[in-house]
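Take a look at the following structure, please.
A single protein chain has been removed from this complex, and every other one stays in its place.
Showing chain A:
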Amino acid sequence: MHEFPVWQLGSLQIDISTFIAITVSAIITFVVARLAVRNLSVDNPSKMQNFLEWVVEFVHNLIASAMPLNRVKPFISLGMTLIMFIFISNLLGLPFGIVTEVHHAYPALGITEELLQSKGGHLELAWWKSPTADLSVTAGLALIVFILVHYLGLKMNTKHYAKHYFHPFPIFLPINLIETISKPVTLALRLFANIYAGEVLISTILMLGVIGTPFLAAWQAFSIFVGAIQAFLFTMLTMVYISQAAIHEEDH
């Protein structure tokens, strides 16, 4: 398996491939969005604008399926950012990889002599991957959702938010706490595991050499599908959690 270059910056350990991946994903997302809104027109939208408007409609419907229609508006931008960023992140590791072989120890990149020895004198450094194939990144996204959900719950739905921990009886508090914690954990792990597994399988298929080409093509196609599904799921669940915590329906 590939090692990842870790830059030792003082006391900070910086995972270079992850940082590159996050930056590139964010830039691509922003550039795509900017290209789409370059020549905004009310009555004659360009193809890219139509596409982005389709995404807006899609996200709007997605959010509307989780909460009442009149509460949807403030969350459209969040949903759009989530779904676009995660989808592009999921796809980032699919088309190619950048791998360098290392034969000497580079302590600055986290390659110590012991690690080198344990791998038999040389190892491969992967510089390119999907940011979502890193649990640290998905944990960060899940943390954003977690904080947002509870902040919105406290701000918009104060009374019922506190009450739901003791629902239906105070004895259920531990179960409710476990549920609360499990939500972001599953959110992070699901996304990470799906994408990471995809990339692991890609590098495994690559070991097959030329024979593996059809499998690689098939798996890359499937990974695009998985990436879309996971982006959709992450956004959907985020909205469901926000809806559960922050939107109190009058009839229950």
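Assorted remarks:
Just so it is clear, a contact is a pair of C-beta atoms (placed from the backbone, for glycine too) under 8 Å apart; a residue touches a chain by one contact, two chains touch by 3 or more; residues count from 1.
In the analysis below, contacts and distances are computed from a predicted model.
Entry comment: the absent subunit's protein name, as recorded by UniProt, is "ATP synthase subunit b", drawn from "Biotin carboxylase", "Twin-arginine translocation pathway signal", "ATP synthase subunit b" or "Cytochrome c oxidase subunit 2A". Between the chain not shown and the residues A:Ile22, A:Met67 or A:Leu187, the one that touches is A:Ile22.
Remark: the omitted chain is touched by one listed residue; of A:Val6, A:Ile111, A:Val149 or A:Leu237 this is A:Val6. By the touch definition given at the top, chain A reaches the unshown chain through residues 6, 12-15, 18-19, 22-23, 26, 29-30, 33-34, 36-37, 40-43, 45, 49, 52-53, 56, 76-78, 80-81, 84-85, 131, 134-137, 139-141, 143-144, 196.
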